[in-house]
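Below is one structure, written out as structure tokens; the observations come after it.
Every protein chain but one is kept in place in this view of the complex.
Letters A, B, C, D, E, F and G mark the chains in the order given here, with residues in each chain numbered from 1 onward.
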Amino acid sequence: MSKVIVSKDKCKQCGYCVKHCPKQAISFSADFNSSGFKYAVVDDSKCIACGMCYTTCPDGVFEITE
Amino acid sequence: MSKVIVSKDKCKQCGYCVKHCPKQAISFSADFNSSGFKYAVVDDSKCIACGMCYTTCPDGVFEITE
Amino acid sequence: MAKGKKVPEKILRQVPFCPGCGHGIIVRLMMECIEELGYNDNVLIGKPVGCASLLDNALAVDTFTGAHGRNGASMTTIKRLKPDMLVVSYQGDGDAYNIGFSETMNAAYRNEKFTVITINNGNFGMTGGQMAWTSMPGQVTATSVNGRNVELSGMPIRVPEMIASSFDTAYVARGSLFTPAEIKKTKSYIKKAMQAQIDGVGHSLVEVLSPCPTNWGLTPLASMERIVNELVPYFPLGEIKNKGGK
Amino acid sequence: MAKGKKVPEKILRQVPFCPGCGHGIIVRLMMECIEELGYNDNVLIGKPVGCASLLDNALAVDTFTGAHGRNGASMTTIKRLKPDMLVVSYQGDGDAYNIGFSETMNAAYRNEKFTVITINNGNFGMTGGQMAWTSMPGQVTATSVNGRNVELSGMPIRVPEMIASSFDTAYVARGSLFTPAEIKKTKSYIKKAMQAQIDGVGHSLVEVLSPCPTNWGLTPLASMERIVNELVPYFPLGEIKNKGGK
Amino acid sequence: MGDMVKGNIAMGEAAIRAGMHIYCGYPITPSSEVMEYLSWRAQEAGRQFIQAANEGEAMYMVYGAASIGSRVLTASSGLGISLKQEGVTYMAAADYPAVMINVCRYGDGLGSLESGQTDYKRETRGGGNGDYRNIVLSPSTVQEAVDLVYLAFDLSEKYRNIVVILTEGALGQMMEDCDYPPMKEVPYYDWAFDGKYTHGPYPSQMAVDLHAKGIKNNEKRAAITENEQRWEAVGVEDAEYVLFAYGIPGRVVLGIVDELRKKGEKVGIIRPISLWPFPQKAFDSINKNVKGFISVETADSGQMLEDVALYAKKKGFGNVPCYFISSPPGVPKSKFVLENFEAIKAGKVKEVF
Amino acid sequence: MGDMVKGNIAMGEAAIRAGMHIYCGYPITPSSEVMEYLSWRAQEAGRQFIQAANEGEAMYMVYGAASIGSRVLTASSGLGISLKQEGVTYMAAADYPAVMINVCRYGDGLGSLESGQTDYKRETRGGGNGDYRNIVLSPSTVQEAVDLVYLAFDLSEKYRNIVVILTEGALGQMMEDCDYPPMKEVPYYDWAFDGKYTHGPYPSQMAVDLHAKGIKNNEKRAAITENEQRWEAVGVEDAEYVLFAYGIPGRVVLGIVDELRKKGEKVGIIRPISLWPFPQKAFDSINKNVKGFISVETADSGQMLEDVALYAKKKGFGNVPCYFISSPPGVPKSKFVLENFEAIKAGKVKEVF
Amino acid sequence: MKEIVFAGFGGQGVLTAGLVLSQVALFSGKKATWMPSYGPAMRGGTANCTVKYSDSRIYSPGQEEPDVIMALNIPSFNKFISMVKPGGIMLIDSDIVTCDTNVRSDVKVVKIPGTTIANELNNPKALNIIMLGAMVKLMGDFSEKEAIDGMNDMFGKKGKNKYEAANTAAFKKGYAAV
Partner (left out) sequence: MKEIVFAGFGGQGVLTAGLVLSQVALFSGKKATWMPSYGPAMRGGTANCTVKYSDSRIYSPGQEEPDVIMALNIPSFNKFISMVKPGGIMLIDSDIVTCDTNVRSDVKVVKIPGTTIANELNNPKALNIIMLGAMVKLMGDFSEKEAIDGMNDMFGKKGKNKYEAANTAAFKKGYAAV
């Protein structure tokens, strides 16, 4: 099964993935990453590994494994 | 009556006026002008002062007087 | 539709752009296309002067540092001397259309067989958001604080259309990034543009409407909205010219 | 139809061009239009670098000596600072379309309200007949001794069409000189172009297909024939854009 | 008392006060605020502003504007000024006035954004073809920047010569208080094109006797050299070592000299304000037994140093060794300069000339 | 025995022989024959040629070509070279080699078409921003032009530095016999981009420690200065006056010195062949009691003169006066130079430095 | 002559805080300089400026040996702690700079809970002014009134009078906090 790996420290909180995840599986963290941003968090139970988050993210936060 | 005045020393022998004179009133001289060109000569008897020669001449050789 | 997706390995480190900047997406698309076309080891990218300058050391492929605007010229000789190499000129709109207008147009005019990707973010991002020739009428920038006055500075320029209609090049398209679908289309344009080069058909150019949240003074999401609402009507998306393969 | 015709008094001496050179006719047309529009005492001509350099001291009007190709820029500030002055940029094709492409296009892009006359003689006359961007496919020039190879150097450029289709300017036309009728048409284009400036409508440009017998290696009459047979089919004559008066 | 104001903005305002009619430019760090400020301020003051497609185009716009006798300004930095060089030499050939600000960034090519003085050679020798010389003025405070820009327009017109304000990123970006000079409204110069052929033909270079023109140019240069040398000097009368530094390093070295002299060290400084003409008259008051001249510059290699050595020779100090202190990009650290000075005094450094 | 050949064409052929891969340029009198010749000759020899839209574009083409390690040539004159200055300084920043021929025409701006030496300052000091120096070589015969162009490509690669051939209209246009060196086929340099990222990142200036780079640059310049000084000297060991002249004036002055020495006059000449590095070593053999140095140049004002004075000072001749003879556009007339020399000897002319 | 560095993230207002201090100095009849760091590393990175003031001519406007440094984040603290003049002061927002600050025995580290105070004031943007208040007190070169008047004069001239009350309150809180 595919899975999404999130490199949280790369996230800059732009919100593109949150907006475009077809399953609303992504939300922002409560805390900050090392760069001072609230980062994207994926709800694995909702995620269908469609890769939309990978596609929209400008900062290479996501990896979809096979 | 209009008349054509020819500044013969300005002529560079390009032949435009000769070609475009509707009355074939222009021919080249036998001798050379001061710049070494055979220059345009107007046959007044044929000329109708239409000004085509003025229009085509790159070197300002012609003046049509009123 | 489970298929692995991973940032191309030739991107060595995180791209250093502002949050939500389109450069990050476009650089990834470019690197994906290079990888997928099998040119990871026979490629040269022309880097401009602009926010893309920040790519220094970020890409593990040969990356030429161009003079501001002039990569249309520099890529010309590189491609002519190395015809088998995939040569890609990545340029900002200020770079390609303002200072480099002559070089950009002349390369297209000569139908030089390399690929240009221009990032149309409607301003000079790098230097603090001054007016670019792509800035919209009324747009507030650092050099048009009361909004761009097109009476004095002209209407925004559409270089892809000019190239497509004036020169005999291979491929011209304009894409954007505001939905995953648009991003995928844009990627397909970039890939076709590179393919046209590989096939020796001719010059190719893809312009991408790209957000600059920092200088637009908008959030990333609002920036994408602005693209949809304000830019796309003036800068239509899609393929403008496609001469097809050999 | 007896009407006096005399070379405009502002032409002080014989123009110093080669026999049959089109420059001589076009300069006269320009000066006639200026005179007829009543601007003899409120005019500035931008002189280029090219054979028109030979006009030094020949015209009794203010004549600015431009940098090669760059009068699109210099005329811009002159006209902006002196909006009531008739400002005319007289330029060779090499000057306006090669080295000065960016300045020429940018002035049109900004719709600067001056008039450009470009002399398309298909080469760099002044420097001995090298290839210009207007040289025809196969044309032999000093830098294309085996004939212009458009595979490497592109198809001849049609700047008037580019300007007309890309920018919101007032007037664009192309004329020639091969018959008295064509010369008169060309004059009417030049006059309308100046009128568009005077009326403040916008930027205007007239290109003139002009013989360069010396570098074409043809007689003056044969040069005119070449224009009719070889150039006009590629560079169509007529008004390309006319926004009309105010 | 003026308020704190950025060097770049102060220069923009000074140009308005000096009666500038039009600004033409293209943005580049660290000069962009000059044009950003003028992009609205010019209009407000009834003047004009135009953003060009690039620095070259901007300079040809300057060329046009100058030809009709307007006061015209352009500003840029290092490589932007490189693109203007053909325009600059055309201006020189035509004896047209204009003011050009170079807010210098350090380095060759793209360079850095950091402050530097690596363009001295180019500005004082001319990067365009030919024999011309620009008048080059270099301020070391915001107030001086304002005063020099204001003066520059007048000098430019007086001699019909480009005046370059060669300043540095640090001065363009820093703030300091300054007082502005009064607002001037200046008519277009009357020697210029007016559309009426008032002044007859203006032939291009090709139609001119260039040797005769060259002789005139030399006379003009001699007059400028005689009249327009500007500098600040401290302690040179009894100095064993005289330091030369302009711009930001100039003020830093003034501080060092102040400090050293308080300690009783016989050291002096000449801070050139005019870089061309180089203030050779400043040598007249230098101690005849001076042991060395030291040029302190934010540059890899001694650029002003060549002028120091040349005029040392000319002014009878032909055997006084000339040293160089190369300060890294940015504002020179006093400590760094001091250490290098000590090393020179201790004989640990070889002179360059 | 070679046939009579034009300087410009000879230089074009020399570039082909030296293994030039590509020529990029834009025509301008009096250099155009270089490119006209190469427009067909390059193809014939299996090399490439491209006519750019202007000189700036040509230089950015050079920049690209150099980046992949090809041998690249451009040629132009005065103001065409002005347009290349940004490209030149980019090349310097990247340590890229190329050969650039300046067939100098006299004057500022558009200048004349006549032969001149008014670009010395710019070529030796750099017209682009920054601290770089081009290697500058100047021939005085067609044969020497061929030899120097041939050498230039090697020097350019050895030091990864632009080499400028600074010659004059007169040499470009004249004919003389010459022998060509052998034809070389040179592979692309292997330090360059090959598409495979073989050499890792090539960061822009902005990502580089410019001070560290500056130190390296200084070392490179020191090496060039040590190794690459070239000159021809006659009669300097016992000379009361040493004349300095390069290029066409160089050969004219050689003739004058030859003549004067035959008459028993103690006069010498140094004809610099490398203008940068200036042949300072040539001073080592000069008579210590020399009374004066005289720079003869086809220029309004003394350009090389500054180097003569600088290195005079450096080499222990700090108190020897340096004079200038300004020859009008064209080939200097021996008589003119002689008269001026006599005036200097007679004390009727003031030294400049 | 005093030399002060203001350092923090872009957006925290450190450049403005420095500017206010320099303007206060001018207002009090002193000479002042303000020098920002600028450069390619600016975007999204740390920002800092150096302010100097003096009764007489200020020679170098650059960073030499700061008497006082205000650091509003950890990277700034780490970068600048070594530069403080021996005997000088490092002023930090203890809410943000939570790392070990006990690095130099010859530097006095003054901690203000700036963020907390700002939140109390319901004005998170005022952090820079709060810290500035504290700094002015620490420096002892200007009276509270002098400083507030100088500050308000500056914002007033920029057409930002409407923030006068809020700025004054913030400044006072900071001034009172040390």
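As a working rule, a residue touches a chain if its C-beta (ideal position, glycine included) is under 8 Å from a C-beta of that chain, and two chains touch if they have at least 3 such contacts.
Everything numeric in this text was worked out from a predicted model, so none of it was measured.
The hidden chain makes contact, of the residues F:Ile248, F:Ile270 or F:Val296, with F:Ile248.
Here one chain is not drawn; of F:Met175, F:Ala222 or F:Ala343, the residue touching it is F:Met175.
Within the whole complex, the absent chain has one touching residue among F:Pro181, F:Pro201, F:Gly316 or F:Gly330, and that is F:Gly330.
As for the chain not pictured, it touches chain F at residues 1, 3-4, 29-30, 112-114, 169-170, 173-177, 248, 251-252, 254-256, 258, 330-335.
Rule of thumb we're sticking to: only the chains that are shown with their structure count from here on.
Identification of common neighbours of chain B and chain E yields D.
By number of C-beta pairs in contact, D-E leads when D-E and A-C are compared. Separating the centre of chain F from that of chain G, both taken as means of CA atoms, is a distance of 55 Å. Between the Cα centres of chain B and chain D there is a gap of 26 Å.
The set of chain D residues touching two or more other chains comprises 49, 65, 67, 101-102, 106, 133, 152-153.
Chain contacts: chain G has residues 40 touching two or more partner chains.
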